[in-house]
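Let me give you the structure first, and then I'll get to my questions.
A protein chain is absent from this complex, but the other protein chains hold their places.
Order of writing sets the chain letters: A, B and C. Residues in each chain are counted from 1.
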Amino acid sequence: MSAFSPAGLLALSGALLSIGLFGILTRRNFILLLISIEIAINAAVLNFVYFAAFAGATGGLTGQAIAVVVIGLAATEVAVGLAIVLALNRLRGSINVAEAATLKF
Amino acid sequence: MSGFDVAFGWAWLIPTLTAVAFVIVGVGGRRMARLEWGGWVAVAFSFAAMVVGILVAIGEMLAPGSYTDSSVTWISIPGSPGTFPNGVQLDIGILVDPISALMLLVVTVVGFLVLLYSIEYMHHDSGLARYYAELSLFLTAMTGLVLSDNLLEFFLFWELVGVCSYFLIGFYYEKPSAASAAKEAFLVTRVGDVLFLLGIFIYFAVYATSGSAPGWAAGGFKFTNGSAPFLAGAMGGNTPLLTVAGLMMLGGAAGKSAQFPLHVWLPDAMEGPTTVSALIHAATMVAAGVYLLAVVSLFLGFTPTDQLAIVAVGGFTTFFAATMAVVNPDIKRVIAYSTISQLGYMVFAVGAGFTMVGLYHLFTHAFFKALLFLAAGSVIHAVGTQDLFKMGGLRKTMPLTAAAFAIGALSLSGFPGSSGFFSKDDILGSVYATLGTHPQYWPFFLLALLTVFLTAYYIFRAWFLAFGGDGPRDATLPHAHEPGWTMRLPLVVLSALAIGAGALVFDPAFASLLPGIGVPPTFRGADLALSAVSVGLVACGFGLAYSFWGGGRVFELSESTWAARVRALLLHRYYFKAGYDWIGLRATYTVARAADFVERYVIDGTVRGFERLFAGLSDGLRRVQTGVVSDYAAYVVGGLVGFLLLLVFLAPWLLQTVGGG
Amino acid sequence: MDPLAYAPEFVVLAAALLVFLADVLGVRRLEAFGGIATGASAVAFALVLADLGTPVLSGLSTLPAGVLDAPLGPGITSFTSLGLVFQAIFLLAAFFVSLASLSRPSAEAGSAVFFGLLLLATLGMLLVALSADLIFLLLAIELASISTYLMVGYSRKEARHLEAAMKFYIIGALSTALSFFGASLLFGAYGGTSFYGLGPAATPIGYPTLALVGYALLIAGLGFKVTAVPFHAWAVDVYDGAPTDVSAFLAGGTKKMGIFAFFLVFLAPLLILGHTPALGPRGFASALQLTLGIAAVLTMTVGNLLALLQKEMKRLLAYSSISQAGYMLIGVAVASGPAVAGATFQVLAHVFMKTGAFLVVAAVASLGVGPLIEDWRGLGPRRPYLSLSFALMLLSLAGVPLTIGFVSKFVLFSSAVQAKGPFVWLAVAGLLNSALSVFYYARILKTIYLDPPAPTDAPAAVPAPAAGIGWGRGAAILLITVGIVALGIYPGPVLSGIQAAASQFVFVGG
Partner (left out) sequence: MILEELAFLAIAVVAVVTALLALLTRELVHTIIWIALFFVDLSALYFLLQAPFLGVLQLGVYAGAVTILLLFGVMVTRKRIFSREAATGIGPGPIVLAGLTLTFLALGSEELPQNGVVVHAYDPTLLSQTLFNADGPWLLLLGLVMLSALAGAIYLVREGRE
């Protein structure tokens, strides 16, 4: 049994989301983008786990179950992202997303 | 009564017949472009439509004021208490009432005559199947519009009319000027259409949601519940929202009926074949705007503010367009401006509350304007130019056309006894009678009165230039000759109608098509003096035209020296009466130039400005689409921040301030 | 729950597995895969219609009695009439696309993957329509999303396609992160993720601001799917860069899933909090409605403005698709039964119009015509039937009467006018935007019918008259065209069916 101030945890997850978004906005390397997205999703997982912890009897289990599923989903997404990276790299020899900008206006 | 009751049941046949012609000619015509059967099919079907139209009108006369509505529900949304009290219903139906019977008469008769005329006139053109198909479709649209039993159906046909007109103006689409004229007509009338549609929805929001909707079925767009007697009358609510709705309707009508400042497209629309000009841009389509105002004034009513706005637009357009006609060298454009001017009269009358009088003028105008256009078409057909200053002396080679044009001109100018005389004087007299209670109409009334003089002047100027004198000024013109019977017959029929149609209203049976107009129309009380003044003005206009242009003279405003001007002044002073001196004319010219300037730079400029604004917006936004995915992500995050602020701070604040929710 | 109730989903899943299995076993015929996909979507479509109680098919229904439109409980899935209507719409899109895709070059690699992913994406969409739980909804969306990312890039030889897939993936994954973060906040605020829990059972919201922030995040996350401005930028590049059949599926299919997700997520709070003041601050619902309304107006306006000057056909269609999404969002913001019905009908109309338009673009491209609108000059006389279909689709998009597009706009706008509450401005914005959109549709029509064909390589542009567009594509386009006109002239039964479903839905939600 332990107690937490919610503000701190929300601050942490908010900060992690922001860091993730910051990475998505400013990095150009596709793999770094993948990592940024993972950080952002981890912020959501953290929220679920945290809210589960103080939500009471059944809700808590639900929260943890959601966290399990979201972790699995995020891993799947990374795999798909990597597949796209590899295909793109084979074709263009570069994984800089700013260079793949032929479709515009 | 008996037999003609059936006629009401036949009314749906009219648009259907022409629609069938459209399909037959449109589908089958292409393969037989050489043979003219497509044209004859269109003529035959429009003849049938005309017969039904006349029967419907006669039936209406035999049962004065009868009102027959038959409709089916097309789209229906049931209401539910709480969130959605009234429901929505859209019907498609046929409504035969006196004024739609009158309009049917106009549209089908003129339509048939113009199609008949086209057989010879368009003989040498290619793409005839397209021409006859589109013209048939136009007739369908126009008669459908007239028979609509609700405002949204009205709007649908209204749009169809606009589309046909777009294609017909651009008939010679290889010609850049024709293509651009079509585009302009499309753009400008579109503005009116949008206003119209907004107006419909405002009326809908005001009336159909309140549940109390005299003249407008609750939850629907229908003109009446079907049980309300015709002319239950405007119920004249007077809220700001209704005023706005009325102004929107005025905007819609101004777009279609070429009223200031949306009139710019009509003169350019003369790029289409002359027959098209006659049918669409003179006799019927442009009348749709006036008809719209009439319908709205009868079923929904205008607020006093709206009325003043309508009177102002109509009165000003009347004068404005007439000044433009005064100087134009193109025979078709002179007539086009006269159309705008005459439509102004009708709008003026409807705005002042004399709906039936406005429709009366619409009725007479359709015939003499079609006549003028067809006569002009006959001239153009013969000499191959539209430039008045190249023509001359044509009355010798084309006596019938000259006579027809003269009859049209007399009727247009309001020569006593002609149909234009009755209707125009009725407008002036009616409005004059209200000036006591509505002094704010005075300036527009004076403009309308002054226009009588200008009208007589410019139309006879055109006649003298084209038909007067000894021979063509441009020797290279081909030798003119009278056209064949398919062109002559419509001229003769329309001449008869141009003279006689106005007098029809003296017949009480016919007058029942214009309920409440009164018989005889023009002699009401103290306006005999007014009639005298107006006849005097016509005489003066005619005299001035004769003095300048009669007998082959060409009056030129000398720009060079004062001496020349004085000489011209002296030379011609002899002819005209005191008060109409050269300075008056000079003033007219100045006004005409100013009007031209306004049209060319201010209005066109505004239209272009809007075009450029949208193009600029579009282009600016386009640059945002950089192709770099990081930027897109930035938009997502920016949007997220925006919506977050909106939802958490701005929206609650807005709701508190505006007081919604 | 009786597993038979999920018969349509099982049919689609089985078909997907069959396609993959056949691929592994060495079958290399596109016709086989395409046939399975087309057949499965047709069968599932019939089953869904049967569940909806369509008279002719009612014998096929596998839904246990009393399940449809049952009061919302704390479960994870539920069967609503509106959900089934949406399922039918999704299956229609899948059917058209797979039918048309039968005309893809049969030697093409990866056709098994294409059809398999198409079926899995369809399955995801079907499950979205059954969701009664936020997490289930997001996962189902994810199933459809991941399948479509890969569909966009499946040709793997074309840099354009892979670039589109890359953009789609990044923005999609970002949206996933935002959606789940929003869901976690809602979970924190309400203590559950069932829409039932977000709805009637949600006794006073624990932490209203937390919920508001969560909803804002969900607007962003789901806005990506419906291409709401400013979450739309990916769509144009992706529709442009993707193989055209896939664009048809994206515009006609997955985007609609987003609309239904909007219904599920936002209708409950709007209706509950909006009409029962005891359950929460009225301002909450109004703020949400105002925000959604602003999103709707922004979306339609920006989409239309961008389409105005566009020179490429596919990009123009993409922009017009964005503006159409704006019209649909009106239905979410107004949140009355008829408005929801209007939005649903608009969704149905959009499946016909936009799927059809993209399929025509694919067909025309297979004739050797270039990507610019200008390249379509003079197509009207040369390809009268194809051009007529396309013209009808454009007229319908513009909302011209006697087409399905008119009916949907009429229902939508008039319901915005009639609904309780100040929503007339939404209808006015919609009307003005429709008027604006006419200009670019008319421009295309003029190019096709009135402009003379390009003089230089006109003969070369059309290789041989025999080079057809393929019977599958032709059949799909024909069916769509017939649908556009038929439902435009006689919308009656379909419309009233949707209205009944929508009012049920609003009732269940509230």
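Throughout what follows, a residue touches a chain if its C-beta (ideal position, glycine included) is under 8 Å from a C-beta of that chain, and two chains touch if they have at least 3 such contacts.
Quick caveat, the model's predicted, so the values are computed rather than measured.
Screening C:D69, C:E142, C:D245 or C:E312 against the full complex identifies C:E142 as the residue touching the chain left out.
The hidden chain makes contact, of the residues C:L210, C:L250 or C:L264, with C:L210. Residues 1-12, 14-23, 25-32, 34-36, 38-39, 42, 45-46, 49-50, 52-57, 60-62, 64-69, 71-80, 82-87, 89, 95-96, 98 are the ones on chain A that touch the missing chain. Think of the hidden chain as still there; on chain C it touches residues 13, 20, 76-77, 109-110, 113, 116-117, 120-121, 123-124, 127, 135-136, 139-140, 142-143, 146-147, 149-151, 153-154, 156-157, 185, 207-210, 212-213.
Criterion: only the chains that are shown with their structure count from here on.
Two chain pairs, A-C and B-C, are weighed by contacting C-beta pairs, with B-C ahead. Chain centres here are Cα means. That of chain A falls 27 Å from that of chain C. Per-chain Cα centroids separate chain B from chain C by 43 Å. Contacts with at least two other chains are made by residues 622, 625, 627, 629, 633 of chain B.
Under the contact definition stated at the top, the residues of chain A that touch 2 or more other chains are 21, 24, 97, 100-105.
Put simply, chain A touches chain C in their complex at residues 13, 17, 20-21, 24, 30, 33-34, 37, 40-41, 43-45, 47-48, 50-51, 55-56, 59, 62-63, 66, 69-70, 73, 76-77, 80-81, 83-85, 87-88, 91-92, 97, 100-105. The touching residues of chain C, when paired with chain A in their complex, are 135, 139, 142, 146, 149-150, 153, 156-157, 159-160, 162-167, 169-170, 173-174, 176-178, 180-181, 183-185, 187-188, 191-193, 237, 240-241, 315. Residue ranges on chain A touching chain B, taken from their complex, read 21, 24-28, 97-98, 100-105.
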